[in-house]
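Below is one structure; the comments refer to it alone.
Note that one protein chain is taken out, while the other chains of the complex remain in position.
By written order: A, B and C. Residues from 1 in each chain.
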Amino acid sequence: MSRNTVFNEFVLKFGTVNGSGSASANFLCAKVLFRMGLPVSAKNIFPSNIQGLPTWYEIRVSEAGHMARRAGIDVMVAMNPQSYKRDAAEVVPGGTLIYDSTLERRFDRDDIQVIGIPIARLCAEHWTDSRQRQLFKNMIYVGSLISLLGLDDGVVEQLITEQFKSKPKLIEPNLKALHIGRDYARDNIDTPIAVRARMSDKTAGKILMTGNEAAGLGALYAGATVATWYPITPSTSLVENFERHASKLRRTEDGRHNAAVVQAEDELAAVGMAIGASWNGARAFTATSGPGISLMAEFIGLAYFAEIPLVLFDVQRGGPSTGMPTRTQQSDILTCAYASHGDTVHILLLPGDPGECFTMSVDAFDIADRYQTPVFVMSDLDIGMNDWVIDELTWDDSRKLDRGKVLDAAALDAVAEFARYRDVDGDGIPYRTLPGTHPTKGSYFTRGTSHTDTGGYTEDGRLHAQMLERIKYKIEGAAAHLPKPVIDIRDPEARLAIVNFGSTDPAVREGLEELDREGHVMNHMRLRAFPFAQEVRDFAEAHDYLFVIEQNRDSQMRHLLMTEADILGPKLIAVPNIDGMPLTAAFVREFVLQALRRLPGYGEASRIVAQ
Amino acid sequence: MSRNTVFNEFVLKFGTVNGSGSASANFLCAKVLFRMGLPVSAKNIFPSNIQGLPTWYEIRVSEAGHMARRAGIDVMVAMNPQSYKRDAAEVVPGGTLIYDSTLERRFDRDDIQVIGIPIARLCAEHWTDSRQRQLFKNMIYVGSLISLLGLDDGVVEQLITEQFKSKPKLIEPNLKALHIGRDYARDNIDTPIAVRARMSDKTAGKILMTGNEAAGLGALYAGATVATWYPITPSTSLVENFERHASKLRRTEDGRHNAAVVQAEDELAAVGMAIGASWNGARAFTATSGPGISLMAEFIGLAYFAEIPLVLFDVQRGGPSTGMPTRTQQSDILTCAYASHGDTVHILLLPGDPGECFTMSVDAFDIADRYQTPVFVMSDLDIGMNDWVIDELTWDDSRKLDRGKVLDAAALDAVAEFARYRDVDGDGIPYRTLPGTHPTKGSYFTRGTSHTDTGGYTEDGRLHAQMLERIKYKIEGAAAHLPKPVIDIRDPEARLAIVNFGSTDPAVREGLEELDREGHVMNHMRLRAFPFAQEVRDFAEAHDYLFVIEQNRDSQMRHLLMTEADILGPKLIAVPNIDGMPLTAAFVREFVLQALRRLPGYGEASRIVAQ
Amino acid sequence: MTHIVKPQFRHPRLATNSQGLTRRDYEGVISTLCAGCGHDSVTAAIVEACFELELPAHRVAKMSGIGCSSKTTNYFLNYSHGFNSVHGRMPSVATGANLANRELTYLGVSGDGDTASIGIGQFVHAVRRRVNMLYICENNGTYGLTKGQFSATNDRASKNRKGLDTPFDSIDLCNMAIELGAGFVARSFSGDKAQLVPLIKAGIRYKGFALIDVISPCVTFNNHTTSTKSYEYVRDHNHMIGRLDLVETSAEIEADYAPGTSADVTLHDGSQMRFTKLDESYDPTNRETILPALERYRQRGEVATGLLYLDKREADLHELIGTPDQPLNEIDERALVPGSGPLAAINAAHR
Partner (left out) sequence: MTHIVKPQFRHPRLATNSQGLTRRDYEGVISTLCAGCGHDSVTAAIVEACFELELPAHRVAKMSGIGCSSKTTNYFLNYSHGFNSVHGRMPSVATGANLANRELTYLGVSGDGDTASIGIGQFVHAVRRRVNMLYICENNGTYGLTKGQFSATNDRASKNRKGLDTPFDSIDLCNMAIELGAGFVARSFSGDKAQLVPLIKAGIRYKGFALIDVISPCVTFNNHTTSTKSYEYVRDHNHMIGRLDLVETSAEIEADYAPGTSADVTLHDGSQMRFTKLDESYDPTNRETILPALERYRQRGEVATGLLYLDKREADLHELIGTPDQPLNEIDERALVPGSGPLAAINAAHR
């Protein structure tokens, strides 16, 4: 340990081959650091294939709490010769690269510290079975990090013991491999590396969870009973998590569980089933990604126009088309906001981390039932599949599900006339009934064709227009009851602000701090729902320019801010990012600085006093 | 004929039962008036069913050339008791209603002239077969219009003779029925009616054609050889017309014809086939309406990203969902402009009448080939299925098809390296090759996943970003080469203008004239393509306010003008219309006047001089 | 046009069933189909079957796609909820509805375009999932509502109104369903109410996926002499392979019958299906022999009607995937929402 060692602020990256078992070893490291009390952010950068290609895992450790991805690797564990070149190039000057020195390699960098550990040889010395030789390699490099990086011995061993609880025979050899790595590094490497982890206390009350697990749990807590889906990266694990938790938490006495999960034949069927179930009074949802949304478009229009509650999770990935299935983007915003032909506008919820995936997932069902309309939860690969540090999940046991305006048999007996599509309360929201409720009252005909307020078929254009206007009014009315934007007034005098949503938030917040340090204080609004609340307009009103940061090419949220929040285009500065990687603060800072230079009067320092 | 008779300016409407054979009788009347030298506009208002429901046919005659639909019926031929009430209510005071007086009826209107003709009785007297009795009823009311309205005897008889050319046996009884009606009216009705037709010369060089026929012909003239489609109102007749004309004009020596028309199993397959054919070098297209576009979304994104030429006709109908399948709207604008998930922007052509359906259909294929991207021709039910008076179709025999950048074997031999997705010319448009061209050069792999410029698979986010930026640049470059807006500077000083597109044009032009007469002179721009040409921005720049008239609820074109032509929202006054009927000048006038009252400084008279 | 509800005066002499409902109560709004359309006869048969089964009308959910045929769900069972979804996708909506509440009766009506073209994928998978529903395909070999294009069930020999041939072999929905392991597969003819009503009754009672492919002529677009889906053609070529009766009460079940000509199958609810063979050699429960038998009829140009196939293992989607007995849409919130308790363990597992 040198005097200049940086503690608890670094990026550790693993370059491995997929399908080689490295994923769980890498996750183990993230968990160890987390248990050491350190905020970590773990990004899995994996190929769209199953085995044999380069894959990476980045762990940023930041005691200060910066949880965005950060470029510039401090410690690279380069276990994949295919990617040596790229991996070496990413290491910061003075950083460290650890590789398997069983065969000699050169990395063409004099400015980094290259540490060779003869991992394959060590494995060969201790194991004969080839599968074991392969697997334990991973544990050897983890072990080496105990010595080299300061992973806590006890925490690692504790975690390994927990991990193999159900297969106790595996604990021993894993610990053995761990120790081989630890001891080799301890005994053979004496030059200390520039960064190091040590125990802290910054993760009390926190957990490490993916957004897909949180969203799946949210659906469970929302009382969803029907999940119909079609596998697609990166949304698959959402439904899998729903099912897994349901099978435990919803178990009935006879060993079944109160939920139906059906893998449909495609996305059209998946959403059709969700609509059918929802129409019939179950809370139902589907989860998919961009291509699935495209396929669901026709059905989404039906749900909108026939006013059927529907919850869709869009875990966004790199588009267009099949695009970059294992990379992250926020590029389905326009597609979802206006999904389906004809005039349609849909409610979008925009979770900013896995914690909000949980809460917004629950909210989505209430909102869908209340407004009888599709609700999209717009997650993305970064939130959905990566482990984030979030607050422990909590639940308010007094919370009741809001099933919206559903008339039961008694209520039907009490009303003079039931008209499915009539605006009785002046809020644009009609009452609905469920099939089978009452022998003679409340039945109606659901259709995607134009209809009267009792659900009868009509070709009277004025009635059709009224119906559409009411639906528009209903959805506009929802705006005030959706999750509000999170507004951070860092300086009441600031004339500039950053607007963002979703997974870019850690990068934006870190970027704001950096800009602040350089004299550019800006306010911040993170959007959490569409259609926009009044607060969004007010915030825009209060600033001269808004930098709209989003991970898509065409600045889709900026479009919506112009057209649906009436913010003038020139006020909204587009900050698009489309390389498919989780956003970095550096990107935010650089892009904003560049743009500032082009803004007359704001270039030098933007701590500008209101005129 | 009274002294106050209005000549050649009236609306004649037929209220009949669908499936009763009235459609051809009504069309006959429109043709007669047209051949009498009178501009006519014929609107078929039909139910989404096959037989037994009310259906209407409106013919506006206007020697002055106003071809928009006009409310207020001068002569109503009310042949359907189901709709008597509505039909009578639509007649203008002083107007005429003609009905079948075989059974007595009352119409509760003292302010209109009600003429009874005992049509069923006349039929029963002359024919015994029930089908004939039914059919010839129609010809009897046509005959009565010779006497009552001034349809020209000779022209009618000539047309009947032409119509039954292939079934000459039918000429005689049809003429007989015609004469029965004519003579009965002549001999029994002596009060003249307020409007009348007489010969004129305003249709020289004109024809009467539907947009679907014109678009089908356009595809034929563009050299399209593969048409793949799925039946849907109102687009079906487009492909049917393509096939019908192809079977005559593309006949080969052995009796086949140079085209393949395939009815697919659904819209996904229809567009998939068109993409496959286009990829393989045939000019291919599909035609559909809103629900079909929704279903095609995933494939459209593939064509966009893999850069495959594709022509789609969207004959728009009332949305959302199944909506009003037999009514007109312009509500797929946003859906088509941004069809498919991820970042996509598509070229839209916006024909304003069947004449442009022909020319833009031809253009669409050139543009699709040139830019290697989907091109939508955004027609609608009104243009597509109604007969419009347009200039005769013409064709420049020196015109060559622009097949875009396709390398043949010789060209491949000449290039050092072929890279499918490389921007060689700086216009963002790469070169493509067709399968089977060259034994060893030019093959590449087409995919919807992210790719390098040679078509290889990549997960490198920067390459993906470059690819998407190039495609964006390519499409933006197309803007200058698409059909330009039609700009009518009615007063160079005017600060106000109307913007519209598509089938609303006759109503807008007539409305402009009316407003003009009332002191509100406004300029006019009819959009003809998206992305927008510079002229669109310039026109907006030159005016204070633009009324954007469109047949959808959410003012979708206004959205695009804000976001894609950078026109400030407050300048763009939304004028939405969604009752599913072809637009009227009265709507334009009234809406604009209302809006004017809310515009400070423009309320009184808008002939305002530039400040 | 708004939807026209039939006048609701009650004829004092109309018979009521055990639900206190008359035949009239099983009707819907007035049909807007063409006079003579086969689909209206199917509607009438459904009304009759539901009346005879004494179904509580409101416990039926009527599911359909888009087409003339799909419209008919509005023309029967006014006390039921109906769902006219999108073209070709009724099976998924019906599956979802069924998942939410396994206790209602699901009656799907579709057309040959809706089923065999755009909907064939969903059809196949609904069969495979054994969704407990009766799926009636009103098969006219044409697209009625879009004015007479050929559908995929149109026979190759058949011509359209313009005298053009279908160039392709037709899809036989019954064969396909049998191949996929459907539970109950029948073919019938809209013109034969005596055959159709008991088939509908049995199909409703069957637990699992029941298909009735009803040839239902389109008088406007496909009833000409060269069509194999015309009234005339079907009347002339109809080959009834057997007669089916649903025997509900144990008293009736005891009644004897000529042995050898009949095969009885007891349904899950205790009622019996009595199948009287008209074609000696045809056994609708033998998967191995029926497809070749049907192929022979086809080659002879005969339209085999009746119960074509019955899988006696009545098991539906819910049993296959093991959902609880209680309808999912009726489970109390308290049984669904785990509450704050289990979150402690979940949080702990994520540290």
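Following the convention adopted for this analysis, contacts are C-beta pairs under 8 Å (C-beta built on N, C-alpha and C of every residue); 3 or more make two chains touch, one makes a residue touch a chain.
Computed from a predicted model, the values in this text were never measured in an experiment.
S.K.: Of the chains you can see, which ones touch the chain that is left out?
M.R.: The chain that is not shown is in contact with A, B, C.
S.K.: Given the contact definition stated above, which residue among B:Asn4, B:Ser166, B:Thr191 or B:Thr252 touches the chain not shown here?
M.R.: B:Thr252
S.K.: Of B:Phe34, B:Tyr57, B:Tyr99 or B:Phe501, which sits in contact with the chain we cannot see?
M.R.: The single option touching the absent chain is B:Phe34.
S.K.: Determine which one of B:Ser24, B:Thr161 or B:Asn280 touches the chain that has been left out.
M.R.: Among B:Ser24, B:Thr161 or B:Asn280, only B:Asn280 touches the chain that is not shown.
S.K.: Which one, C:His268, C:Arg296 or C:Lys312, makes contact with the chain that was left out?
M.R.: Of these options, the touching residue for the absent chain is C:Arg296.
S.K.: Sort through C:Arg24, C:Arg128, C:His239 or C:Lys277 and give me the one touching the missing partner chain.
M.R.: Of the candidates C:Arg24, C:Arg128, C:His239 or C:Lys277, C:Arg128 is in touch with the missing chain.
S.K.: Using the touch definition up top, pick the residue from B:Asp187, B:Asp397 or B:Glu417 that touches the left-out chain.
M.R.: Once the missing chain is taken into account, the touching residue is B:Asp397.
S.K.: Quickly run down the residues of subunit B that touch the omitted chain.
M.R.: So the residues of subunit B touching the missing chain come out as 34-35, 203, 206-209, 217, 220-223, 225-226, 228, 245, 249-250, 252, 254, 256-262, 264-266, 268-282, 284, 298-299, 302, 392-397, 400-401, 433-440, 443-449, 452, 456-460.
S.K.: What residue numbers in subunit A mark contact with the hidden partner chain?
M.R.: 19, 47-54, 230-233, 236, 263, 265-267, 291, 321-322
S.K.: Touching the absent chain: which residues on subunit C qualify?
M.R.: Residues of subunit C in contact with the hidden chain: 117-121, 124-125, 128-130, 152, 167-169, 171-172, 175-176, 179-181, 287-289, 291-292, 295-296, 320-321.
The criterion applied here is as follows: only the chains that are shown with their structure count from here on.
S.K.: Most remote chain relative to subunit C, going by C-alpha centroids?
M.R.: A
S.K.: Can you check how far apart subunit A and subunit B are, centre to centre, with Cα atoms defining each centre and the answer in Å?
M.R.: Computed value for the inter-centroid distance: 44 Å.
S.K.: How many angstrom between the C-alpha centroids of subunit C and subunit B?
M.R.: Subunit B and subunit C have C-alpha centres separated by 40 Å.
S.K.: Do you know which subunit A residues sit against two or more other chains?
M.R.: Each of 298, 302, 447-449, 459 in subunit A touches at least two other chains.
S.K.: Where does subunit C touch two or more other chains at once, residue-wise?
M.R.: If we look for residues of subunit C contacting two or more partner chains, we find 1, 86.
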